[in-house]
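To start, I am sharing the structure in question, which I have written as structure tokens.
Removed from the display is one protein chain of the complex; every other protein chain stays in position.
Here is chain A:
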């Protein structure tokens, strides 16, 4: 699960979290007792549809300010590690 969530954990963390998560999952699983097929699901408190704002151009956030807060940048772009050739 931690691999799927892209979080490196130490062996000690895995031991502790696995125990805690078992207890939590057992407790929250009770929701299935009352979630019968006739009950519709709710994803959002106040359903809204087709929300658009006026099609007016506005100035974007300043690029240099965005890049200044990045871990690394070059030539006006984010500088990121190698993204291809992964095993995972």
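Couple of notes before you dig in:
Everything that follows uses one rule, which is that a residue touches a chain if its C-beta (ideal position, glycine included) is under 8 Å from a C-beta of that chain, and two chains touch if they have at least 3 such contacts; residues count from 1.
Basically, contacts and distances are computed from a predicted model.
A chain of this complex does not appear here, and its UniProt-recorded name among "Glutamyl-tRNA(Gln) amidotransferase subunit A", "Stage 0 sporulation protein KE", "ABC transporter permease" or "Oligopeptide transport system ATP-binding protein" is "Glutamyl-tRNA(Gln) amidotransferase subunit A". By the touch rule set out above, chain A reaches the unshown chain at residues 1-10, 13, 17, 20-21, 23-25, 27-36, 39-46, 48, 51, 53-54, 61-62, 65-66, 68-72, 78, 80-83, 85-86, 88.
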